[in-house]
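The other protein chains are all here in position, but one chain of the complex has been omitted.
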Amino acid sequence: MADVVLSINGITKSFAGNKVLDDINLEIQRGSVHALVGENGAGKSTLVKIVGGIYQPDSGTICMNGKTVHFAGPHDAINHGISIVHQELSLVPKMSIAQNVFSHREPVNRLGFIKWAELYRKTRELLKPLGLDIDPGRPVGGLSVGVQQLIEIAKALSTDARVLILDEPTSALSEKEVDMLYKVINDLKSRGVTSIFISHKLPEVFRVSDVISVLRDGRLVGTVRKEATTPEEIIRMMVGRPLGDLYPPKSSRVGERILSVENMTRVPAFRDVSLELFRGEILGFAGLVGSGRTEVARAIFGADRIDSGRIMLGGREVKIGSPRDAIRHGICYLTEDRKDLGLFLTKTVRSNIVASSLSKFVTRNGFLRKHEIEESSRYFVDYFRLKPSDDRALVMNLSGGNQQKALLAKWICAGPKVLIADEPTRGVDVGAKSEIHRHLRQLAESGVGVIVISSELPELLGLSDRIAVFNSGRIAAFIDGKGATQEDVMRYATL
Amino acid sequence: MSVVERTSDAERASDNVRIRSGYSIKSILGARETVLLLVSITFSIILSFLSPRFLSVNNLVSIATGMTYDVIMATGMTLVLIVGGIDLSVGSILGLTGVVTTMMLRSGVSIAVSVTAGLMLGVLLGAINGTMISNFKINPFIVTLGMMAIARGAAVVLTSGYFLSNLPPSYLILGQGKLLGIPFPIYVMLLLVILFEYLLKNWSPLYTIFYIGTNPDAAELSGIKVGRMILACYVISGFLSALAGVFMTSRLAMGYAQFGLGAELRAIAASVIGGASMSGGEGSIGGTFLGVLLLAIINNGFVLLNFSVYWQGVVNGLILVLAVAVDAFRRARRGERRI
Partner (left out) sequence: MQLYRESGNPMARGVSSFGRLTKINNSGLVVTVVLMVVGMTIAFPYFLTPINIETMAMGFIQEAIMALGMTIVIISGGIDLSVSAVLPFTAIIIGLLFNRQVATPLAIVLSLVLATLIGVVNGVMINRLRAHPFIVTLATLTAVKGVSLVITEGGTISGFPQEFYFIGQGRVLGIPFPVLLFVVLAVLFSHLLRNHKFFQQVYFVGGNQRAARLSGINVEGLRLVIYAINSFLAGLAGIITASQYVSANTGFGLGSELRVITTVIIGGASLSGGKGSIGGTIWGIIFLAIIANAFVLSGAPTYWSDVVYGGMLLIAVLLEEYMRADRKALRRRNWRDFLTSG
C-alpha cells in the first residue's frame, strides 16, 4: 500500500501577491480514492490546477512514480496520465459527443484523418459503463447538465488516465447519477486507477474516499484515513474552530406589509403566483431548479416581462418594466450568477459597489461627486471587512466570498426596500457564508424586506422566517420557518 | 445614505482609514497618458535638435491641423470601444457626409442648412449602426463593416468618382479661417477632447459606458441604460465623423468620395495606443488624443528629416505593436489569470 503514484512536494503559489498555496506536501497512494476537502478559497482548485498543468507553481515539485515531472500545460499532464474533470463544464455544445469525448485524440489513420466509425464505436464503449446509451454523433448542446457531466467524465477516462481528478463532480448531478458515479469510481479503483476527489459534501466524501486531506487558507492541515476520523473532526480541521450557532436568531418583530404580488403569471415559467412580504422578515423561496422560484424573482425585478398580475409596493401598485424601474422603486436583486450577471470583474471594488447607485452620487446635472463615492465605498469595504481592504483592488483578484460580499455591498449601497438574494452563498466558504447570513438578517432587522432563494435547504430553514415552496411554476405552500423540517419542504416541492 | 446601522466595529475601522487623495504620484506616473506624453516630448526634443524647423510655428500648426480629423474621429471611436463595440464606418461616413454637404452647397443651399444636413446625416447613419447593434444584437464589427461599404458606395455613386470643387468661399472659412493665427478646427478639436474627457470621467450617463463595456448583462441588471448608451455612442461617433467631413471638405475646398479612406483603422490604432481595449471597458479621450499626437509627431519627423515617407506605415505598425506589448506587460503585472 506504500506505493505512491503522485507526490506533491512543497508547492507554493501566489496570485498578484496573495499567497494561495503555502508549502503543500501530499502523497497520493496508487489505486486509492483520495478526497481533498476545505472551504472555498482554501486552495483546492488551485492545487488541482497545478497538478493538471494549468498553473505553474512558484516553487516546489511534483513527482509521478518517483520521478520529478514538469508540466508546461494541460497537455503535458494529460500525457503523463493525469486527467481532470473540471467543476465547470468544458464541452463545446455544437460538437458531437464523440468529438467532445476524444477532442483532439480521435483515432486517426496515418495521414491524421479521423476514422469516424472507430471513433463512434470507442465512444459508445466509454459511455456504456457510465450508463449512457446515446448516439455519439449527437451534439452535446441539447443534453441535460447531468448527462453532460457524465460525458465530461468519459472524456477524462478516454485519455487512459492513471490519476483522475474530480473537481466537485456531483454538484450538478441527480441522485441516480451520483450513484452511477460512485460505481464508476469503484470500478476504476479496482483497475488500479487513482482518483482525487474534491468535494464540499462530507457525507459523500465519507462514502467514497479512502484517505482525506484537509486544506485551510492555502495550507495542508492534515491527512487522515477515513476509518480513523469522523465528520466532526474533519469540519474542525476545515474551519479551524468548532462551528457554533450557524444561523443568526430569527426575527422577533414583523412590521407592515411592504411588497405584495398578486396573481402574477408568465407562461410557461410560472402561473398565478401571489405572495406578501413584510418589513423585517426574511422570506425563503424553496423549490427545485425549474420550479419557477428564480423566474418569479426576476419578474419582480423587471428582468423578465410578466403576462398578467400586479406588484404592489407599500400599498401602491407599481409598474416595473425593467431592472431600472425596480431599482428606482427600491427593489434589488442579487443574482445567482455572480461572475456573468453580477460583477464587473476587471473593474475596481469601488466601481462595483456604486454601480447600481450612481444616481445617488450625482449633482443635479448628472456630474459625479467622486468624494462621496470614495467615502461610501470605503465605508462598505470596512463594514463587510472585504479583503483586500483597498477599494481600488480589482474585483477579479478577490476570493469568491469577498466577491459575493462586494456584490451584496453594491445592492445595499443602492438602498433597497426589498432585497431578493438568489443563492447568496453559492461558491462561498463557511466563514463568509455565516457572515452573509448575519448581514442579511441585519438588513431585515433594519426594515428591509428580504427574499432569499437557495437550493440548500438547511440554509433556507436556518435563515427564513417563512418559506414559500415552489412547485411547477406555482407556490405550493407557505411554511413557517420555525420548526419546519427539510421533509416538509421537500413534500410540497415534489408532490 | 445607507440602511445599515454602523456597527461600532466598522465605525472604528472607518475612522482609521486615512483619506487618500484621488491621485498619488505613483498612479500619475503609471498612467498611460503620462507615458505617451513623455514619449511625445522626448521625440519632440530629439526632432527639434535634428531639424530646427520642427519647433517653428508653421510646422507646429501644420502638425495640429493634420491631426484634427483623426482626433475628432478617434474621440468617437474611443467611446465606441469603451462601450464594447467597434465602428469601422467612420471613414466612410466622413466621405459620404462630406460629399452630401458639398453637393448641397454647389446646388445653392445655404451653408447653415448644408452643414446641418451633413451633420444630421452622420447622426442618422450612427443611429442606424447603434440600433442594429443594441436592438438586434448584431455583432458591431459586421454592422459597421456593412455600413462602411454602403456609405462609401453611396458617396461614389453620388459623385461618380469626381471631385466636387467650386465651393462658396464663405464655406471655406470653417476649415481655413484663423483666430490668433491658429485655424478654427484646432480650437474645435481641443474643445471636443477636453469636453469628452471631462464628461467621460465625471458625467454619470457617459461614465456608465465603462460598466456597459465591462459586462453588459451585469450593467443591465444594475439599472444602467445599456441599449440607450450603446446607441448614443454610435450616434456620437457618426456625428463626429460628419464633423470631420465638414472640416476636411472646407479645408481642402472640395468634396471627394474617397476622403477618409482607411481612417477607421487609424482611429482604432490611436485609441488602442491611448489605452482603449478591444474587449471594452477601458480607454480615455486624453490617451487617444496623445496617441494621435505621437503618430503625428513621428510622421512629421519623417517629412522634416527627408526620410522616405513610405517608412511611416512601418513605424505606425510598430508603435501599435509596442502599445499592445506595454498593455500585455501591465496586465501580467496586475496578475490577471489566464484560465
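Labels for the chains are A and B, by order of writing; each one numbers its residues from 1.
Operating definition for what follows: a residue touches a chain if its C-beta (ideal position, glycine included) is under 8 Å from a C-beta of that chain, and two chains touch if they have at least 3 such contacts.
The shown structure was predicted, so the numbers you read here are calculated from the model rather than taken from an experiment.
Within the whole complex, touches from the chain that is not shown fall on A, B. In the complete complex, the residue from B:Ile46, B:Val113 or B:Ala328 that touches the missing chain is B:Ala328. For the options A:Asp3, A:Asp135, A:Asp272 or A:Asp480, the residue in contact with the chain missing from this view is A:Asp135. Contact with the chain not shown here comes from a single listed residue; of B:Leu38, B:Ile142, B:Ile173 or B:Leu305, that residue is B:Ile142.
Residues touching the missing chain, restricted to chain A, are 52, 54, 73-75, 77-79, 84, 86, 89-96, 99, 103-104, 106, 108, 111-114, 116-117, 120, 124, 130-138, 141-147, 150, 155, 159, 172-177, 179-180, 183, 269, 286-290, 454-457, 460, 489-490, 493 (touch as defined at the top).
Contact between chain B and the absent chain runs through residues 86, 88, 132, 136-139, 141-143, 145-154, 156-157, 160-161, 265, 268-269, 272, 277-279, 308, 310-318, 320-321, 324-325, 327-328, 331, 339.
We adopt the following convention: only the chains that are shown with their structure count from here on.
Chain A and chain B have Cα centroids lying 41 Å from one another. Contact residues on chain A toward chain B in their complex (touch as defined above): 15-17, 49, 54, 301, 303, 323-324, 326-328, 333, 335, 340-347, 351, 355-356, 358-362, 365-368, 370, 374, 376, 378-380, 382-383, 385, 394, 396-397, 410, 412-416, 442-443, 446-448. Of all residues in chain B, those touching chain A in their complex are 1-7, 10, 13-14, 17, 22, 202-205, 207-208, 210-211, 214-215, 217-225, 281-282, 334-337, 339.
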